[in-house]
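As you look at this complex, bear in mind that one protein chain is not there, while each of the others sits in place.
And then subunit A:
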Amino acid sequence: MNSNVENLPPHVLRLVYKEVSALAADPPEGIKVYPSEEDITELHTAIEGPEGTPFAGGIFRMRLVLGKDFPAVPPKGYFLTKIFHPNVGHKGEICVNVLKKDWKAELGLRHVLLTIKCLLIHPNPESALNEEAGRLLLEDYAEYESRARLLTEIHAMAGPGGTSVAPQDTNDGPQPKKHAGDPTKRAGPSAAAVPVALGNGASGASTTSSSNSSNSSSNSTAGKKKVRKKRALRRL
């Protein structure tokens, strides 16, 4: 048995399906949710950087992974988009109380998403994972803001001066891929995800998703993905 999420008891699975469908149908403001068809316990989201923060204008992709002990154990969140934030580690891991000691099984996924969005507004330098960001936030807010904004512009916006566009196809977002024997399976964050082609606009995004769903492992799409990958990398 691998990650064993398949071992989730039926009543928990049913709960997850319900929550995910509610989220997909009625996402929290400023957050888009892309459930994975292959594995419902993995949720891809895109969070708009809240106004009045150095993240404003950016779209931050975040992956939420429900483990086998969900909902007794909180889901794990990872930013796939680079972000300069005291509570986000360099691999995208998020440290926030709601996802650790304050977690309660009844809180639900919506609450988790809102909390992470809230964390963008109110960082907590006291449980810093990115010490540099934590230090700057405490000592030199202007510097903190400028660094965070810079990273936002580099990584979370579509391109020079351009406005960022999230994938529009809210009903059927990009599908993550499983890489057998993934070398970075412990690294977690984006091991199972393919980068979303941000900035392609609505039509572009839907092409992406249909090419994904039609045949993910075919060689013809692999080449295409490489190109896309390169493009994504160049933006880093």
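The criterion applied here is as follows: contacts are C-beta pairs under 8 Å (C-beta built on N, C-alpha and C of every residue); 3 or more make two chains touch, one makes a residue touch a chain; residues count from 1.
Everything that follows uses one rule, which is that contacts and distances are computed from a predicted model.
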Taking the list "2Fe-2S ferredoxin-type domain-containing protein", "E1 ubiquitin-activating enzyme", "Ataxin-7-like protein 3" or "Geranylgeranyl transferase type-2 subunit alpha", the UniProt entry for the undisplayed chain gives the protein name "E1 ubiquitin-activating enzyme"
Note that subunit A touches the chain not displayed via residues 1, 4-11, 13-14, 17-18, 21, 24-25, 35-41, 68-69, 72-73, 80-82, 87, 89, 92-93, 95, 100-101, 125-129, 131-132, 134-136, 138, 143, 146-147, 150, 153-155, 160, 169, 171-172, 177-179, 181-184, 186-187, 189-191, 193-195, 206, 209-210, 213, 216-217, 225-226, 229, 232-236
